[in-house]
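Every protein chain except one is present and positioned as in the full complex.
Per-chain numbering from 1; labels A, B, C and D assigned in written order.
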Amino acid sequence: MTLGKVVGTVVATRKEATLDGLKFMVVRAVDPEGRETGGHVVAADAVGAGPGEMVLIATGSSARQTVATQNRPCDAVIMAIVDSWEIGGVDKYRKD
Amino acid sequence: MTLGKVVGTVVATRKEATLDGLKFMVVRAVDPEGRETGGHVVAADAVGAGPGEMVLIATGSSARQTVATQNRPCDAVIMAIVDSWEIGGVDKYRKD
Amino acid sequence: MTLGKVVGTVVATRKEATLDGLKFMVVRAVDPEGRETGGHVVAADAVGAGPGEMVLIATGSSARQTVATQNRPCDAVIMAIVDSWEIGGVDKYRKD
Amino acid sequence: MTLGKVVGTVVATRKEATLDGLKFMVVRAVDPEGRETGGHVVAADAVGAGPGEMVLIATGSSARQTVATQNRPCDAVIMAIVDSWEIGGVDKYRKD
Partner (left out) sequence: MTLGKVVGTVVATRKEATLDGLKFMVVRAVDPEGRETGGHVVAADAVGAGPGEMVLIATGSSARQTVATQNRPCDAVIMAIVDSWEIGGVDKYRKD
């Protein structure tokens, strides 16, 4: 999985029918220090994530192993909202 | 998924038989600011996308989860045409 | 999928038994302008491609969705021989 | 698989239900000389790895082929704790 920060949303009305109801978020990748790396991905939201939240992203076929994304043409999913992480015992991020 | 812009088409008459009827588009990757990144992919079209349109691309096995691409040797699909996206509440792209 | 040019062949007699009869080609990646990018892949041939031909490559599990590669430990396949492609209405490649 | 060193943990209480009980570790990639490469991944732990340990990571659908991760939206798993490795007969890492 990769760490990321939700920064935006994508609207698409013309799409594969099975995608109806899925929410697509723009997520910027962050490194273990919490810095944005410059990378990004558009991910389906399986957990009700909102702008500014730190999340975990699963990609590939694993992105289809959620109730929201099963059997859909979706290759990236937000499957968890991050509360905190630590590196070497030092908090690098903690949700307010 | 990744954001991209449809810029061209590929013609291939000699191919795996199951690919008959699929349309292959050249799609340039764009970043969340709407700038081309230099990357590209050839994607099958599942939604009737045309030149100049911004689209979402799903790759890997997820690219086979559309009616058009199921069970075919296809690893990238246009599964949505983008109407708009925003970053931090600011529109970065809006279809005319 | 990615665009590529067939430039060579790989011979391997000691291999997983299911790979017998498959032909492995060295394929150099090309960009939408038809220039080699420096990347390459070794791909199984599902369509009878020859040296110098421009082809489409599918990777990952999608590489196993051809008659030739099904259920085999093969992660890249030539699934089409390219006749031509255009970008913005301008031919970038056309087979002789 | 890739070699990595466990350096931290991620806490996420709001997540896809099937992920309950899985432990997510921050793993820094190391090269065959044992040097950190700058890359990292968040991986589910299938073997009880702890901070500082060198591990093997499997990604993609292969990350779901463990008892702990089966059918879950997880694209990276620690599936082995490394005791040692050698390059050209020279030990590059040996666990204390």
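Following the convention adopted for this analysis, a contact is a pair of C-beta atoms (placed from the backbone, for glycine too) under 8 Å apart; a residue touches a chain by one contact, two chains touch by 3 or more.
Computed from a prediction, not measured in an experiment: that's the story for all the values here.
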* Structure fact -> Filtering D:G21, D:G38 or D:G88 for touch with the omitted chain leaves D:G88
* Structure fact -> Note that subunit C touches the chain not displayed via residues 7-16, 18-19, 24, 26, 28, 40-44, 51, 59-61, 63-64, 71-76
* Structure fact -> Logged for subunit D, residues touching the omitted partner chain are 1-3, 31-32, 46-48, 56, 58-67, 69, 77, 79-89, 92
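One rule holds in what follows: only the chains that are shown with their structure count from here on.
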* **Chain of greatest Cα-centre distance to subunit B** => D
* Is the contact between subunit A and subunit D built from the same residue numbers on each copy (over half shared) or from different ones (under half shared)? -> different
* Averaging only over C-alpha atoms, locate the centres of subunit B and subunit C and give their separation in whole Å. => 20
* Structure fact -> Note: subunit C sits from subunit A at a C-alpha centroid distance in Å of 32
* Structure fact -> Going by residue number, subunit A touches two or more other chains at 59-61, 63-64
* Each pair of chains that touch: what are they? -> A-B, A-D, B-C
